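Here's the structure we're looking at; comments come further down.
Missing here: one protein chain of the complex. Every other protein chain is in place.
Letters A, B and C mark the chains as written, and numbering starts fresh at 1 in each.
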Amino acid sequence: MKPNISTEVGAIKIERPTMLASGILGISLEVFDRLYKEGAGALVTKSLSKEPWEGYPNPTVVGVKAGYLNAVGLSNPGAPYFAKMISSNKTVPIIVSLVGSIPEDFDFMIKQFENVKILGYELNLSCPHVEKVGLEVGDDPELVHKIVKSVKTQSKVPVIAKVGLGSSDYLETVRVACESGVDAITAINTIRAMAIDVETTRPILSHKIGGLSGSAIKPIAVRCVYEISSQFDIPIIGCGGVSSWEDSIEFILAGASAVQVGSALVDKWVGVFSEINDGISKYMEKKNFSKIKDMIGIAKKP
Amino acid sequence: MKPNISTEVGAIKIERPTMLASGILGISLEVFDRLYKEGAGALVTKSLSKEPWEGYPNPTVVGVKAGYLNAVGLSNPGAPYFAKMISSNKTVPIIVSLVGSIPEDFDFMIKQFENVKILGYELNLSCPHVEKVGLEVGDDPELVHKIVKSVKTQSKVPVIAKVGLGSSDYLETVRVACESGVDAITAINTIRAMAIDVETTRPILSHKIGGLSGSAIKPIAVRCVYEISSQFDIPIIGCGGVSSWEDSIEFILAGASAVQVGSALVDKWVGVFSEINDGISKYMEKKNFSKIKDMIGIAKKP
Amino acid sequence: MQRNPDIPTIVKIEKVIDETPTVRTLVFSDEVLSNVLPGQFAMVWIPGINELPMSVMISREKGKAAFTVRKHGFASTELYSLKVGEQLGVRGPYGSSFTIKQGKILLVGGGTGLVPLIRLLTFLKKTDDVTLLIGSKTKNEVFFEKMANQILEHNKHAVIVVTEDGSYGKTGLVTEAMENLFSQIKFDVVYTCGPEKMMHKVVQLASSKNIYVEASIERMMKCGMGICGSCCFGEVLACRDGTVFDGKYLLTNKEFGYTHRNKAGILENY
Partner (left out) sequence: MQRNPDIPTIVKIEKVIDETPTVRTLVFSDEVLSNVLPGQFAMVWIPGINELPMSVMISREKGKAAFTVRKHGFASTELYSLKVGEQLGVRGPYGSSFTIKQGKILLVGGGTGLVPLIRLLTFLKKTDDVTLLIGSKTKNEVFFEKMANQILEHNKHAVIVVTEDGSYGKTGLVTEAMENLFSQIKFDVVYTCGPEKMMHKVVQLASSKNIYVEASIERMMKCGMGICGSCCFGEVLACRDGTVFDGKYLLTNKEFGYTHRNKAGILENY
């Protein structure tokens, strides 16, 4: 029998455990539809704000030896525009990523999606390069509490909190988010980092400091998933450097119910999803796992 | 005229800006002497504790895609033994790394080195995989204050604090260390991370979680050096993923007065120091920098 | 060590050529960019200023490449204003390229859209019969005419300039000149690059005659490598799936010729 690679992230049920990470190509329904057909189990949108944001000037994305740096600056068309754009959606499993500074920002945005078919929300509490949102929210437990509480009251669909490594203990953010009723955790976002060009003696990104993604951060992300799943009883989505089925299994063994793929698109393009799904399926067959659930967190056995 | 690659880290003057990082081969005077002759400007010892430590069982060091993971567990022969071992030193520029939990630990260790020729101490406030020392100290500002104050009172040589990314704001640790009188900062140590083998479904390191080093962490380390040098007036030693002269210049442009090299020894072995020194020298010649100081922090220009 | 295409390589401008009062070609040495395929582009970092996608222009000297830039807004004007000896960061090459076909070939270019077409000329066979249509508003905005003639000197060829105001060459729109040619010559393939409205018309015309046609598309680009999504063009990404698409596909893309996204990702009309 073919193994079943569908998975559940709390109340979110998806056919395949590989999602598109937020901010990656996540700007149009047509692209979502294409990636869904290519094998992504769910599509997380770019993080949306109340109003459209242009983001930072270029350079906003560059390579480094073991990954990528970006300070896109959360450019996005704004929640109202985006909600309208995907309002015709019937089939694509979309998770809407939201970014804001106060509960009211989130309330406003959630209203926009009231009649739009989406799987859930992902709260970006972890963007490392824009002021007053992202990590600056995630690093403030009281604010996290208020935002999650409020979003949970407003939202009819599950709510995921996306955390990252900021200037406070991310496990504290997870704790507060869990206590405030969040349905799942995505870990992790990019890690604050920079690159300086030695010829011009300048930081390369226009914002100077950006976020590191890709293979470089995978061992850190796996550690975070392992720590969260060891300390909390909450579904986890692993994110950070996933580029192969082995990486995905590694996150699942550490405690993730699903994974998100971002930077790996550079090397593998849209075929990355089916490549990973097939690999997971073959692995499960070989190892006699019949469903994803049987693998989640088993690296924690003593 | 040949550029001058000697540098000063506060009161510590060294002939070349490339140091051996703590924990790397740092176990015998003979090896230090060899690496000094190979071009290292200074040699930082393994972090020493009051008593000998065996460290964790193997596996303690393994590769990952973009670097290395280690949880050696601070194995070391103890400060008294080590002090005796290097007591005959006359020529090698040694920086003694110390690890402990309370000020008294450090006081005891510093006594051992009273009559030994060393350049300075590096306080390991940042080892990410041993309990009650390293990051668990670095994450506690009050303890950092007490330890640094006490060490500064005892020590006749300069004292460096080595920081890393823990569960609190590392810039706060830097601030407290500076206010407590530390002479320089080394940034950064390895970052908590892990790898799980998918075939056996087990964490690879015996300690499960270890520290990530190598190319993977370089952009994060450069960011930290840049942030510290933007906010504090303190000499900085850059560490994390240095494997070429370009990397070293990148750290210097970000604000470092010198760099430490660790994981790069795997690929380049002991020739790494002279390779980097030569590269720095050629770069300075081409760019018309006559001394290291002229390059420190210039990436911060607007 | 192989160079990482996603990390800027610093090059130094060695020569600046004034093509028109608002267009300049900046020449520099770079082995990798000197060898890109026609249609491929680079992300060009003007340190301290911005980074822009630029088609890679040929240089007739070995190991050299160039950008031909029109001064327009802030970033392109800064790029245009760089002097010999100043530095640029280049990453790439990115994107797909024109498919090299043989026979009776028509190229239709406007403005800096000529850049990839000029490179394409250097990839054609000596046996090809090549017609290049250069569209321009007015005489002093015409460039690359002489260079195109030189590249094609051993081919059966025609380089035809069309100005809207009739100050040079033929008068009218380049697409009108193209319709005229179509009534005389049966082309095997049409390549186009320039303003999207123009390309849209070219693709429609060629398709209506069942002639294979390819166009190179411009969209807002940030990463150039297919992750940021800013160049999204229907369900494809211009930087990665393109920039070159064939006419058959383009006519199914409802953005083609009508809309593109701004920096925030909002659709705007052309």
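By our rule, contacts are C-beta pairs under 8 Å (C-beta built on N, C-alpha and C of every residue); 3 or more make two chains touch, one makes a residue touch a chain.
Quick caveat, the model's predicted, so the values are computed rather than measured.
Contacts of the undrawn chain with the visible chains, over the full complex, involve B. From the set B:5, B:19, B:86 or B:204, the residue in touch with the chain omitted from the display is B:204, counting the whole complex.
Checked against the full complex, the candidates B:25, B:116 or B:171 give a single residue touching the omitted chain, namely B:25. Per the touch definition above, the residue from B:54, B:142 or B:233 contacting the chain not shown is B:54. Within the entire complex, the positions of chain B that touch the omitted partner chain are 23-28, 30-31, 33-34, 46, 52-55, 57-65, 68, 70, 72, 75-78, 81, 195, 197, 199-200, 202, 204, 206, 262-263, 265-266, 269.
The definition used in the following text is that only the chains that are shown with their structure count from here on.
With steps allowed only between chains in touch, the distance from chain B over to chain C comes to 2. One finds 51 Å separating the Cα centroids of chain B and chain C.
If you average the CA atoms of chain A and of chain B, the two centres end up 33 Å from each other. With touch defined as above, chain C holds no residue shared between interfaces to two or more other chains. Chain A has residues 64-65, 195, 202 in contact with two or more other chains.
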